[in-house]
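The structure's right below; bear with me while I get my questions together.
Shown here: the complex without one of its protein chains, the others still in place.
Letters A, B and C mark the chains as written, and numbering starts fresh at 1 in each.
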Amino acid sequence: MINFGYKRNESATLDLDVDNSELYKKLLKEEPSAATCISCGTCASTCSTGQFTDFNLRKIMLLCKRGDTQSLEPIINRCMLCGKCQFACPKGLNTRHIVLILNKHLHAGKIS
Amino acid sequence: MKSIAIIGAGIAGIEAASRLSKQGHKVYLIEKNPEIGGHVAQWDRLFPSQEEAEIVLNDLIKNLNNRAEVLFNSEVQHCGKKDRQFEIILTGNKNLLVDVILVTTGFDTFRAQRKEEYGYGIYENVITSTDLEQMFKKHNVVCKNGNPPKRLAFVHCVGSRDEKVGNRHCSKVCCATAVKQACEIKELYPDCEVFNLYMDLRMFDRHFEDMYHEAQSKYYVNFIRGRLSEAGENKDHQVVLKTEDTLAGKPLKLTVDLLVLMTGMEACDTQKTLNTKLGLRSDTDGFLSTKDVFTQNNFSNTDGVFFAGTCTGPKTIPETLADARAAASLVNAYLMS
Amino acid sequence: MRIEGKEQIWKEYQKEIPNDDFFYVRSCIRQNLFPASEVIFLKILREELSKTIYETPHHTTCGGIGYHSDIVPIETVMTIIARQFALMTEAGFENYACSCITSFGLYSEIIETWNHFPELLEKTRKSLKEATGREFNIPKHLAHASDVIYKVRNEIAEKAKYKLINKHTGKPLKVVEHIGCHYSKMFPNKGIGGAEYPYVLTGMVEAWGGEIVDYPERRHCCGFGFRQYLVQANRGYSLANTHKKFESMEPFEPDMIITNCPGCPFFLDRWQYVIAETEGKCYGAKGQGIPVFTYEEVAGMVLGYDPWDLGLQVHQIAVEPLLDKIGIPYNPETKYQGLNGKDLGKPELPKNICSC
Partner (left out) sequence: MQERLASSFDPFVLPYTIGLVFILTYLFIALIRVVKALPNDDKFKLLKHIFSLKIFKSGWEIFMECLLHRKIWKKNWTLGYMHTAFAFGWFLLIIWGHLEVNIFAPHRLNLPWYPIFFRYFMMETETTLQGSFFFFMMDLTLLYVLSGLVLAIYKRFRRKAFGMKRTTKLRWNDQVAMYALWAIFPLRFLAESFYSEISGGSFLTAGVGSIFHWFYNFTENEIYIRPIWWAYSISLGVFFIMLPWSRYTHILSEPLFIIMRNAGIREEHRNSGYGKVEIYSCSRCGICLDPCQLVSVASLRDSAAINYTRHLRLWKSAKAHQAASTCLMCNRCTKACPVGVDTAALKLNTKHELVNLHTEKQYDYLNTSVKDISTPLNALTLSGAEATDVDVIYFAGCMTHLTPATKLAMTKILEASGERFNFIDAEGSICCGRPVLLAGARKSADELIKKNTELFNQIHAKTLVTSCPICYKFFKENYALNMRVLHHSQYIQELLKIGKIKINPTTAKIVFHDPCELGRNSGVYDEPREVLKSVGQLQSTAYDGDESLCCGHSIAAEALPYRKRRVMSDDVVEKLTTNNPDILATACPACKKAFSETNKIEVKDLAEIVAENLV
């Protein structure tokens, strides 16, 4: 392969024709409540970690659902798992479990 | 002469009573409060036309023309089938023997204290939509300290679409009410900044979208898609809101002088006592279960017991009145057969 | 896709193209990228169809590349264009035909601007007068060179020696047509067939026996986009655009691509090579690419001109497989010979994409 000094930009499109739903399917299997998120943002605004970083569970779940899992990997383990979002969530999602499952799958085999 | 007991003298009860009494039936209108009119009597103006609630209610009462026997301060203690009729015992041991029971018990407003993180009953400048209507009625929309609000926010879906309080359902009217109230606030205080924290704006009915359009184009009401997660109070007793602007994808902080919680509709407590006595069933949302969702939504599963109004789920005022008229005509047909 | 829907649009967007007497201006970059195309255009019109095409060595760039790269201000561009029009006026022509799509877009834009703001026209007239002493008329008809070929497509078809038909299968070749963005996306009524589904190239392909491929990213830009290519840091973005188009057309297995813009054939041609050499992916059959042509080259091909006279040897993607499909003879020996018969030297062959 030749290096021309530039590379094709990765597409910024959420391409739902490409099946990237593997992680989301795993998530649903292990925590079915993830399917009932209404993206209200309560979790993101009450988040303890969100005070310090741009950690945003609503967005994370949405991106996971849309198959954009790459961007989740570096941020998912920032969660302090304090559970505040779980108490605030109007739909009763097991938010901590969701974070743990995503963390597990995104970092499978990369344990330090 | 056939007799009907209508339980609940809200607008559905009043409308059904006036229709049925006009058709020559004996109507007992049972009301637990000392006055009739239900929730509408608490309201100042109504969406989408900004008509005064009092005028609408007075029209309905005028229509009723004292033909029905209104039993104030009365609650159903006991009721049961007796031959083909129903025996009802009211508070004060008053006995009624009727051919038909029409349930118009309506709804209860969600008790905002149950969402503790929103601070109702804890912070002095957190009120509900009902409180705000009272303020409108008294022409005194002010913060606790007596000053008009310079910034005000409405929180949609308080007690609605919330599994945690057992209400998965949408209360249907709060979005429109919030937009109506937002416009009214701007009418009253043009310089007041108004925010609506919504999840989905459900402007489903006729003229609603116009109202929303007006709120945006005429009053510059701010709409933020995000649910309030928690409210706090600062030193000046302003309410500090934490939410996420889900469209911007960022947490959002907002300090307001007055916070209005759009409390939703819940199944009525009174109705629950009727259930066991009359063999009525509640759906998972707590509201009464009708015989068929499409074709028989005024019928209960018990012969001779009919439904009208919000006891079968959240409805707007026009919907409630239409439902009451439908129920009245069905009751009439039932009594004639 | 329902063809009736497109035909309806094509009916709505028609433009008047003069039959003869054109003042012709060339493109800055095509002469380097596809050196024979403009020559072939003139040859076909003058020799095959006996049209009057006037050309002057005094014309310049339209300023479009500088303009779209945010370097040349619009006032300058207006004056440059005014000078081009002055040359046409001086030569006694009213029909202006340009080789370049960017120029075509820019002429349309400037003429439209002058229509809306007559004071700018006056200012331009003044500037031109002061700078060169020239005066000009706005052309009566502005046509892109592809409009002209479109106009005579049936005459060409009558004279054609070959058709865009696979001689092995007897089926029409599957042709991807790609229109330059500035042809009609800015002013839909300036193009044949409107902004969404211009008919100009489709008309030629249909007239010459081919079949158009309708693929999802048909309307997507080729990836040139001036700043996206001219700045090296942005080049990945240009590449991504082209990649998107090829990914979209790949399942249709097109035989060839026809274009009407200077940049498009270049990028559709060269980026295939870059994608192959950086990612190992080829979009044609058997590790080949999809050959890309200008409409003049295709016209020349069906008329039976020698492929090497059409300049097809400077294409990155080898054209021989397509020539074989149509049945056009060519001499591999003379591929890299100059006009004087002198060997020009063979280019280095790419590693990941099949070349002849």
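Note that a residue touches a chain if its C-beta (ideal position, glycine included) is under 8 Å from a C-beta of that chain, and two chains touch if they have at least 3 such contacts.
For clarity, every value in this text was computed on a predicted model and none was experimentally measured.
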Visible chains in contact with the missing one: A, B
Chain not shown: contacting residue from B:54, B:87 or B:163: B:163
Residue touching the undisplayed chain, where the options are B:122, B:247 or B:293: B:122
Interface with the unshown chain - residue positions in chain A: 30-33, 46, 48, 51-53, 77-78, 80-84, 86-88, 92-94, 96-97, 100, 103-104, 106-112
In chain B, positions touching the absent partner: 111, 114, 116-117, 119, 122-123, 163-166, 230-233
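By definition in this document, only the chains that are shown with their structure count from here on.
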Chain at maximum distance from chain C, centres defined as averaged CA atoms: B
Centre-to-centre distance between chain B and chain A (centres being mean Cα positions), rounded to whole Å: 38
Rounded Å distance, chain B centre to chain C centre (Cα mean): 67
For chain A paired with chain C, centre-to-centre distance based on mean C-alpha positions, whole Å: 46
Chain C residues counted as touching two or more neighbouring chains: none
Chain C residues touching chain A - in the complex, by the definition given at the top: 232-233, 235-237, 239-240, 243-244, 274-275, 277-280, 351-352
Contact set on chain A toward chain B in their complex: 38-47, 50, 54, 56, 58-59, 88-92
In the complex with chain A, residue positions of chain B that touch it: 117, 157, 161-164, 199, 225-230, 242-246, 249-252
